[in-house]
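Here the complex is missing one protein chain, while the rest keep their positions.
== chain A ==
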């Protein structure tokens, strides 16, 4: 089944009875060329690009829950390419380009909306840092506009510009930044991979990784053993536990990140806005809810729920930045589990075990990475060489200290990211 205007029209006339499931529900086969552990955004996009670009379709994605139940369906949907450091900047630039053609490529509307993203600054030092970041973004081939106070006021008149503590001096505007519908991204990639022959297997938990003489030979699952030539661990917040099945300890500590959404409102916030001092960011979903969040709760957690101090902190920052937000009622909040690396940047690499690959460490920013992450991991799996855009995402960089990407400039230490 392909989506088209004509299909939507005729289904509308015939009671929407002709829609079929978007992917099959196959039984796991005893053996695959490649097994991907984790059916989140990154695992599904890896499978899709393995099939689309490399013709590798004897592939299974094993998901312990259901597609879209992990972080890919829990994030605040921001998509941007405003990174600064070499290694990161070309990767996120590559990802944004893939986003721009994604709905068409997948024949699935991921509702990628380039509504523009504005990072506010509140001091001279921050202005200088943002000017420099903007130049780096332009150099990497993306777009950035440094707005002064009046420039921001014209676009975001509802902010409290004269806040005594955090007066708004301006903002870095990234017009191609925006949001996308997170579930649709997972569903679109799942469908695209399935249509090319990949098996998407839900309710299948990997419980062991089989290694023989330094080489991976398959996995144990809640639905029986599956042999595999190559295995990719793509389990986001659960990366630590999945790697432990292969006897590995990772440079990862899992933390909780909360998000909040209000009742549906008429259009009021046109862009994605982030508050450079108070750790607050907000956008409005297409359904009308204000979607916002802030920092991690900053302690190791697998609870998929947060704690009150950070919820209060986020609300306070929101009220400081845009007092009007106080009129909106919060509908719900939730937490997701982030695989935090010491430098806040991801890992896409082979491991010391032959045939075993790792994709993790996406921290709080991995949704925007979904297309490029899969694209680059598929390249590594298929060709044995890292893709140029992800060549910096090495597992060994912490051990040898070469090529750390501490984008926040806070230091390569676990509790700082």
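Note that a residue touches a chain if its C-beta (ideal position, glycine included) is under 8 Å from a C-beta of that chain, and two chains touch if they have at least 3 such contacts; residues count from 1.
Here is the rule we go by: contacts and distances are computed from a predicted model.
The listed choices are "Sarcosine oxidase subunit delta", "CRISPR-associated endoribonuclease Cas6", "Cytochrome aa3 subunit 2" or "Carbohydrate ABC transporter substrate-binding protein"; the UniProt protein name belonging to the chain that is not shown reads "Sarcosine oxidase subunit delta".
Screening A:214, A:247 or A:309 against the full complex identifies A:309 as the residue touching the chain left out.
Within the set A:3, A:161, A:334 or A:398, the residue that contacts the chain not displayed is A:398. Residue A:300 is the one among A:146, A:245, A:300 or A:353 that touches the chain missing from this view. Where chain A meets the omitted chain, the residues involved are 238, 240-241, 244, 249-254, 298-303, 307, 309, 342, 398-400, 413-415.
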